Each structure stands twice: as C-alpha cells, then as structure tokens.
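Missing here: one protein chain of the complex. Every other protein chain is in place.
Order of writing sets the chain letters: A and B. Residues in each chain are counted from 1.
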Amino acid sequence: MQRNALLKLLKWLKISGVCKMEIKQILMGLNGDEAVAYAIKQVDPDVVAAYPITPQTIIVERFSEYVADGEVHTEFISVESEHSALSACVGAAAAGARAFTATAANGLALMWEILYIAASCRLPIVMAIVNRALSGPINIHPDHSDAMGARDSGWIQIFCENSQEAYDSTIQAWRIAEHPDVQLPVMVCLDGFVLGHTLENVMTLPDEVVKKFIGERKFVTVRNHFGKEVPFILDPENPITIGPLDLYDFYFEHKMQQIHAMENAPRVIEEVGKEYGKISGRTYGLVHPYKLEDAEIAIIGLGSTMGTAKIVVDRLREKGIKVGLLRIRSFRPFPAQQIIEHLKDKKVIGVLDRAASFGAYGGPLFNEVRNAFYDQDVKPLISNYIYGLGGRDMPPQRLMIIFEDLQKIMETKRIEKTVKYIGVRE
Amino acid sequence: MSLEEKLPGWKEIPIGGVPFKPSTEYKTGDWKVFKPVINYEKCTKCMFCHIYCPDGAIKIKEDGFPEPDYDFCKGCGICAEECPVKAIEMVKD
Partner (left out) sequence: MAEKLTLKDIAKKPDLLMPGHRLCAGCAAGTIVRLALKATRGPVILANATGCLEVATTIFPYSSWKVPWIHNAFENVAATASGIEAAFRAMKKANKGPLAKYEHIDVIAFAGDGGTYDIGFQALSGAFERGHDFLYILYDNEAYMNTGIQRSGGTPRCAWTTTSPAGKVIPGKREWKKPIARIAAEHEIPYVATASIAYPMDFVRKVRKGLEVEGPAFIHVLSPCTRGWRYPPEKTIKIAKLAVETCFFPLWEAEFKEGDIVYTLSSPSERIARKPELKKPIEEYLKLQGRFSHLFRPKKRDDLISEIQRWVDYEWKMILKRCGKL
C-alpha cells in the first residue's frame, strides 16, 4: 500500500520535472511566512533579531520554535523595536555573523535610517518584507508602499510571486548578498496575507543541499588604517573602523561604490538564479515573462497579483487575444535592459502599481518602466494602473478590466487617462 | 589636506567607508598656542600628566620621566594644572 503511494509520488515528481535531478525534494504545505522561516532554519544564520508585526509574525514565531527546539544554533535577539532589530543585525553582520531579520510596513518605516546605513556599510544582511500598507490609517493588509519607500536605500529588492519563490529566494538571497562583487543587503518581499498567511505547496530542498548551496560566509578584504589588507570584519586581530564621518570630500565617492555594486548585482542575481535552477529545477532571473513572445498587449507588475494575472492571460488567450505578462522579480536593481528586450515590440503595456506615490505622475513602477522606454525609437503605449492599496483585493475580474482597457487603447491607439485607479469606489 | 593635493577616487578607496589612514598622520600639534615644558628637577614621576592628557600626548619614557609629544599636544594645559609639584609650565609656543 505504502509502496504504491510512494511510486505514485515518484511518478508525479518525474512528471512535474523535478525528478530530473538526483536531489529529492520534499513537498510541504507552507504559507509564505512559514516558507521563509523554514528556509532560514535551513540556512541557520548566527543571529536573528526581529520584532513582530502583522503579517510577518508567523516568521518570528515559527523561527522561535526552531530555536527553542534546538534545531538551529542561531542567537535569537527579541529586540524591543524594529529599529533595534536592524541595528542589531548591523552589529552582528559587521562582527562576521550571518544576520537575518523580517518586518513589514511601519516596522520597515521605523528602521528606515538603518537601511541606508546597512547598505552603505556593505553588510550582507537578508531581510524578509511581508508587504503591508503603511499607516495611516493603520492597515494590516498587503500593498507595496512599504518596500517602495525603501527603494532608494541601496538594498536589493526581490519580489516573490508565491510561497515557493519566497522559500527559494530567501535561500538565494545569501549568495547574492555575500557575492564579492555585490556586498549589499537584500530584502525578499512577499505580499502579506495573500502569500504570507496562505497555505501553498512548497517543494523544499534537503538541509545539506541548502547548506552546500549557500556555503560559509566569505569576506572581502579592505585596506585598514594601518595600511594592511584585512578581512572586512570587526576582528580584534586586524582592527578596522566602520561608520566614519564623511565630509563633502569623500561621501560622493562612497556612494559611487554602492552604485557600482548595484550595477554588478543583475549579473549576480541571474548567475545565482541559474545555479539554483540546477539543484532545484526552478530557475530564477531578473524578470519572468509569461506568454509574451507574440503578445501585442502586455502587463508588467510585481508580486502575487502577477500569479493571478497568469490565469487571466490564459483565459484571454483561449479567446484568441494576444496578451502576455512580464513579472518583475528584481525591482532593485531595476532590469531596464531586460524589460526593453521583452516588451519593445508590444503595442500596449499596462504597468500595475500596488503603491501610490503622492504627487508623482503615476506610480513608482510606471515611472521606471516609462523612463526605460524613453530612448527607444519605437515605443509601446504605456498606461498606469494603480490597484490593491491597503489590501483591496485584485481578483481575475478586476484584472480583466485592465486588459479590456488595454485592448481599447490598442484599438484607438490613444491613452485617454494615463494613470487609472482600479478597484476604488468613487 | 591642502586643496591642491589630489584626493583618491572611488575605485581607490576601501569599500564600506573604512578609513585607511591612522589619525597620527594628522598633526593636531599645530592647534596649540601654549606648550607644556617640564622641569625635570621638580618632576616626581607621578605620571598623572600622562594619565590625564586627553590626547595621549605625554608619553612615559624608559627612565620613567614624561615627555610631551608636540606633534599632537593641543596646549590645553591640563597637565600643568594637575601636576602636584607644579613641574610643568605652559610656555608660549
């Protein structure tokens, strides 16, 4: 009886393409938060300093259980605020540890100044952001306003479509952050509740495979103030000073170094994504196209809504309408080149923003996408749809409204109103 | 640093804002107006001048006597004020 069940499972695994690899993955039912917590358990960082905030609480709670059961060697610091959470991670990462934290919305807003400090100190901290609307009024439901507020901080931002990707990206984040050409902190974003609290199928790698993939933390070297080339770590044997005062004579140069590191990041994200694909069967990149090859209409966006949109794309394709979508996985660094490559021959693009930028001409993603196309000789018509603020649901019917609007734009070759708000009551 | 001195570019300095020069290359000694002069006849080698100096600009020599380091002494006068036998005089630099 059990043998039959096992054979059925193996057959399923083979069909699903996973069993091409020798690595036996285990199917688990996890919500997004649990997937992140489980990935971190397998990474087994030295320090986790976190403060609970809905909808990230399950990450902290689940991880606390792993600590209490002795399944990880991690020192779990129950800090008294998110600001202290990231501050403790900065201290820990500077002292050579692997440090992780997680937060959402106002927690991210509270640690805002430290985001910039962590990035400028070039510390490979990994943070999970369970996207939630920023107060006020206080709202615990998903939108991207929190991560968007951090887009200039110098962190790499990865947006996940589903819990599987949350698990996979949390593991890859360490390799991206610690790469000697990057040395920047990484935030892995997943939509609150929609992904964070929703049970999904997640294929998990065995512990040894994860450990082998991320390896030991390696350190770049720096020239210290005694003229010695030493590892970039607070080590009494080879002292360095981290966090000096910069005057106008050096700050700009320090920022150029960060800019340069961000320019190296796309290549590293793709390399790591490919390597991960070899061991898991799931390859990741900067952007993920879906049925774009011959599409005339395309939408572009971040996060879980792109997963829902795939169903709408399928339905429209059945009717013969040539639509597709491009999901942006890496928002920072912004993959302008790849977006142009995938979308330049489309007639109409709809940019979906799950955040508003008050006073700006359109949402944050819209601004970056449109900007990317400015230098092209032939440009698609680009229209902006702001949706889902504060957790306003985005079911297929609402997405259909967007596609219908895009079809109208394609027919009339005109955009009536560049920035539209979907799902709000007038 | 003078304005004419060419400063290093972003490719040449360490990442992460790590300083690459010891402060001993910055001679704060030119701040002083008065400098401490020690009368070794009176000095009892109590070493309080070395203890109190905020800049560590008074070293204790092998023989136990203190020696001001004029490269870094800012002329604050704490050593002269605190010397129990008044062996230090602040003299115009």
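Just so we're on the same page, a residue touches a chain if its C-beta (ideal position, glycine included) is under 8 Å from a C-beta of that chain, and two chains touch if they have at least 3 such contacts.
Just so you know, these numbers come straight off a predicted model, no measurement behind them.
Enquirer: Thinking of the complex as a whole, which visible chains are touched by the chain that is not shown?
Expert: Over the full assembly, the chain not pictured touches A, B.
Enquirer: Taking the entire complex into account, which one of A:K41, A:H225, A:H342 or A:R392 touches the absent chain?
Expert: Of these options, the touching residue for the absent chain is A:H225.
Enquirer: Would you indicate which residue among A:L27, A:V79 or A:I279 is in contact with the undisplayed chain?
Expert: A:V79
Enquirer: By the contact definition given up top, give the residues of subunit B that touch the hidden chain.
Expert: Here the touching residues of subunit B are 13, 17, 19-28, 31-32, 46-47, 50-57, 60, 69, 71-72, 74-78, 80-82, 90.
Enquirer: Over the whole complex, note the residues of subunit A touching the chain we left out.
Expert: Considering the whole complex, subunit A reaches the absent chain at 46-47, 49, 73-75, 77-81, 83-85, 87-97, 99, 113-114, 117, 217, 219, 225, 231, 233-237, 239-247, 250.
In the analysis below, only the chains that are shown with their structure count from here on.
Enquirer: Can you compute the centre-to-centre distance for subunit A and subunit B, using the mean CA position of each chain? Integer Å is fine.
Expert: The mean C-alpha positions of subunit A and subunit B differ by 52 Å.
Enquirer: Quick one: which bits of subunit B touch subunit A in the complex? Just the residue numbers, please.
Expert: 1, 7-10, 13-23
Enquirer: In their complex, what parts of subunit A are in touch with subunit B?
Expert: Where subunit A meets subunit B, its residues are 120-123, 183, 220, 222-227, 232, 240-244, 246, 249-250, 252-254, 256-257, 260-261.
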